[in-house]
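Only one protein chain is missing; all other protein chains are in place.
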Amino acid sequence: MNKVMKEIFSASTLNTVLAVVASFVFGGVLIAFANENVQVAAGYLFARPADFFMAIWNSVFGAYDALFRGAVFNYKLDGIVAMVKPITETLAYATPITLSGLGLAVAFRSGLFNIGAPGQIMFGAMFAGWIGINLDLPFYIHFPIAVIAGVIGGALFGALVGFLRATTGANEVIVTIMFNYIAALLLGWLLKTPVLQAPGAVNPISAAVSDSAKYPLLFGEQFRVHTGFVMMLLAVVAVWWFLNRSSIGFQFRALGHNPNAAKTAGINIGLTFVLVMAVSGALSGLAGTTQILGTEKFLTTGVAASYGFDAITVALLGRNNPWGVLVAGILFGGLRAGAVTMQASQGVPIDIVLVVQSMIVLFIAAPPLVRAMFRLKAQKGGAQ
Amino acid sequence: MKQSKRTPLALAILSFVGLWLWLTAPTQVTTIQTTTDTDIFALPSFGVAASLIAAVAYAILLVTTAVSAWWVIKLNHKTPRWVVLTFGIALVLTILVDLFAGKTMPITSLLQGSLALAVPLIFGSLAGVLSERVGIVNIAIDSQLLAGAFVSAFVASISDNLYAGLLGAVIAGALVSWVLAVFSIKYIVDQIIVGVVLNVLIVGLTNFLFSTLLVSDIAAFNQPPRFEKILVPLLGQIPVIGPVLFNQTLIVYLMYLAVAGVFIALFKTRWGLRVRAVGEYPKAADTVGIKVFQTRYISVMIGGALAGLGGSFFTLGQVGAFGKEMTNGAGYIALAALIFGRWNPIYAALAALLFGFAQNLQYGLAIIGSDVPSEFLLMLPYALTVVAVAGLVGKVTGPAAAGKAYIKS
Partner (left out) sequence: MKLELRGITKRFGAMTANDNVNLVAQGGQIHCLLGENGAGKSTLMNVLYGLYQADGGDILLDDRVVKFSGPGDAMAAGIGMVHQHFMLIPVFTVAENVILGHEPTKFGGLLDLESARAKVREVSARFGFELDPDAIVGDLAVGVQQRVEIIKALIGDAKVLVFDEPTAVLTPQETDELMQIMKQLREQGTAIVFITHKLREVKEVADKITVIRLGKIVGEADPSSSANELASMMVGRAVDLDVEKAPAKPGSATFKVAGLSAWNHAGTKVLDDINLEIHQGEILVIAGVQGNGQTELTEAIIGMHGKTHGSIELNGQQLIGKNVKQVLDLGVGFVPEDRTEDGLVAEFTIAENLMLDRSDRKPFAKGISLQLDVLKKFAEEKLKQFDIRAQGISSKASELSGGNQQKVVLARELSRELSLLVASQPTRGLDVGSIEFVHEQIVATRDRGVPVLIVATELDEATQLGDRIAVMYRGKIVGIVPSDTPRSVLGQMMAGISS
C-alpha cells in the first residue's frame, strides 16, 4: 500500500496533467467511434478522407464543447444567470465528492484503505435526514444538530470498521466493501418502513427535509450551490491543518507509514485505527449531509450515487493532499455537471465520464505507462 | 497447541436461535411441493408440521454443537467442516419451514432459481480463487462478468452463433483480467485500486456502448439466441435435485466442470502447486526456477476467462439481451463467496449456492406474501463475509502474498 502511495506522491505534476490529457483523448476516440456521422464518413473514407476527419473533429469538439458549457460557462445561452449557472452546478457536484475524497485521503494517509465512502455517506444522510425530517426546531438549532448527527452517523459507521480491524484484524478493504452493500440494503429497508418513508408514499422515498434544517443557498434560488460548499472549503483547510500541524494527525501519518515503529514509540495502534476510520467516516458523513440537507432534500436509495467511486478517484488524483483533493474534486464535479449538458445537446451518453475518470486513475497510478505513451524519459527520483 | 474454542462457542450461541424457533414454531403444516411442470414422473407433495421439523432440527443443532465441543476440547482438533455444514443446513431448514408454515413451499423451483442465481457467482468466485491463489487480489470480478455478458450478447447477435458468443465472453473476461494483471504485475499499481477502477471502467464502457451501439440496431446487435436446456437422461429424473441440477443449459454443465477442474488443477497438479507457491511466497518459487510473473499472468487470465463465461450466463443462459449493469454487483457477492469459501473452489461454490439461495428466497417469500424484509436475505452474503473475516467463527486468511507485488531485484 505504502509503495503505491509513494508512487502516487512522487509522480510529477506533469505526469498528472498528461494522464488527464491521455484520458480525454481516449474518451474522444470513443465519442468519435460512436458518432453516426463518423461512421457514415468512414464508409467512404478513401473517396473523401477529409469528410471523415471533419466528422471526427465535429463529434469530439462538439462533445467537449458541450462539456465545457455544462461545467464552466455556457456562452451559447442568453442572460448572465443561465451563462454562469454551469460553474455553480460544478461546485454543487464538487461539494460531496471533495468532502468524501478528503475522508478517504485521511484514511489512505494513515495506511487504511477505506473504500466504504458510499456506506458512510448513506449513514450520514440517514442520521441527518431523520433529524432534518422529524424534528421541528428553529434553524440555528435544527441545522447544526442535523449536520452533527450526519457527521456522527458517518463516524460511527467508519469507526466500526476501525474497531473490527483493531480487535480482530479484519481486512478493512473487504469489510468496507461488504458494509457498503449492508448500508444500502439497510437504507432500502428503512425507506420502506415508517422510520424514514414519507407518510402515504408508495415508493421508497422519505419526506422532505424541513426548511429549518437545510443548508442555506449561496446565491439565491436560481442556483443549487449552497453553503455546504463553504463547509467543504473549511474542511479542506481543517484537514490540511489536522494532518500536518496536529499531533493526532502526526500519529495518523506515523501509523500509515510504519505501524511497527508507531507501536514501538508508544502510539496506541488499535485506538488510532478506530480514530482514523471515525474521522474518515465523519467526512463522508458530512458529505452525506450536504446531499440530503442541501442538494437533494429527499432521502432515496440513490443518495450516495456514484460519489463513493468519485471519492476514491479524487483522493488518488489529489495524491491524498487536501488541496489536491479540492482541485480534483472540482475537476470531477465539472465532469459530472458537464456530462449532463453533453448528453442533452450532443447525445453522448453520460457514462463517458466514468470511462474518462477510470482512465485518469489508471494512468496516474502507473507513471511509467504515461511516460511510455508520451515517450518521456524517466524522471530523476521517480519510479525506477 | 490448543485449538480455539470459538467454533463450538459460536454454535452453542446460534443453537439458541434453534431453540427459539422450536418454542415459537407454528403448529401449521408446511406443504412441500417437489414437482415442477417438466417432471416425467412426480412425487406427491407432502406436508410436515413446522413444529415437528423445528424439534428435530433443534436436536440436530444440539448434537452437532456437542460433537464440535468434543472434537475441540477432547481431541484437540479443529471442528470438522461437515459438522458445521450439518449445523448450518439444519438451521436453515428450520427457518425455512417456519417461514412457510401453513403455506406451500415449492422446494424444486426454489432450488432451481437459486442455482440460476448462483451460476455467475460460482464462475466469478472461481475467477477470484485462481487470481488470489496466485497472489493477485481480484476485486474486479464484477468487471469480468460484465464484460463477458456484453461481449457474448454482442458477438452471438452479430454472428447468430451461441458458441461464438461463448468464445467472445471467454476472451473478454480474459482481456479484462489481463489489464488487472498488467497493472498489478508490470506497473506495480495497488491491486485493490486497479480492481475498483476496472469495475467502474467496464460499467462505463458497456453502458456507453450499449447506449450508442447496441441501441442503434437492437435486432442486429442485441438479440442473441439463447441456450436451450438439456435434460440429462436418468440423472435428470432423480426427484427434486434431478430437474434442478440436470435439466440445465450448457453453461451450467460447463460450470460443474469448471469447479471440479479448478479444484483438481489447484490441488492435484504440478501447475497448481506452483500457482499456490507463487501466491504464498513468490521469492521462494523464484529460487526454484518457477517463473513468477508468467504463472501470475496465466492463472489470473484463466480466472478472467471463467468469469467471462459466467457473464455469458446472464445473457445467453438467461435474459437473452444485454442490459446496463446487468450483473448488479454479482462480482462482489462472488468475492464474498470466495472469502467465505476460504479460497477453495468447492467451498466457494457451496458458499455461492448458499448466497444464491438467500437471494432467491426473497421471491419465494414474496409469492406467499411473507412479511420478512427481502433486504435482510440479501444482506446475508455480506454479513457472513464480515463475520468470516473478523474471525468470529474460525479465522479465514487468504494466500500470504495476495495483494503484494513481486519485485525482482
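Every chain is named by a letter (A and B) in the order it is written, and numbering of its residues begins at 1.
In this text, contacts are C-beta pairs under 8 Å (C-beta built on N, C-alpha and C of every residue); 3 or more make two chains touch, one makes a residue touch a chain.
If you're wondering where the values come from, they're calculated on a predicted model, not measured in any experiment.
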item	value
Sole contact to the chain not displayed, among B:L213, B:L231 or B:I290	B:I290
Residue of A:V29, A:V81 or A:I248 in touch with the missing chain, whole complex considered	A:I248
For chain B, the residues touching the chain missing from this view	1-2, 264, 268-274, 276-277, 280-281, 283-291, 400, 409
Residues of chain A in contact with the chain not shown	2, 6, 245-248, 250-251, 253-254, 257-258, 260-268
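Just so we're on the same page, only the chains that are shown with their structure count from here on.
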item	value
For chain A paired with chain B, centre-to-centre distance based on mean C-alpha positions, whole Å	31
Complex contacts: residues of chain A adjacent to chain B	1, 3-4, 7, 30, 34, 36, 113, 115, 164, 168-171, 173-175, 177-179, 181-182, 185-186, 188-189, 192, 306, 309, 312-313, 316, 349, 351-355, 357-359, 361-362, 365-366, 368-369
Contact set on chain B toward chain A in their complex	139, 183, 187-190, 192-194, 196-198, 200-201, 203-205, 207-209, 211-213, 216, 329, 332, 335-336, 339, 373, 375-376, 378-379, 382-383, 385-386, 389-392, 405
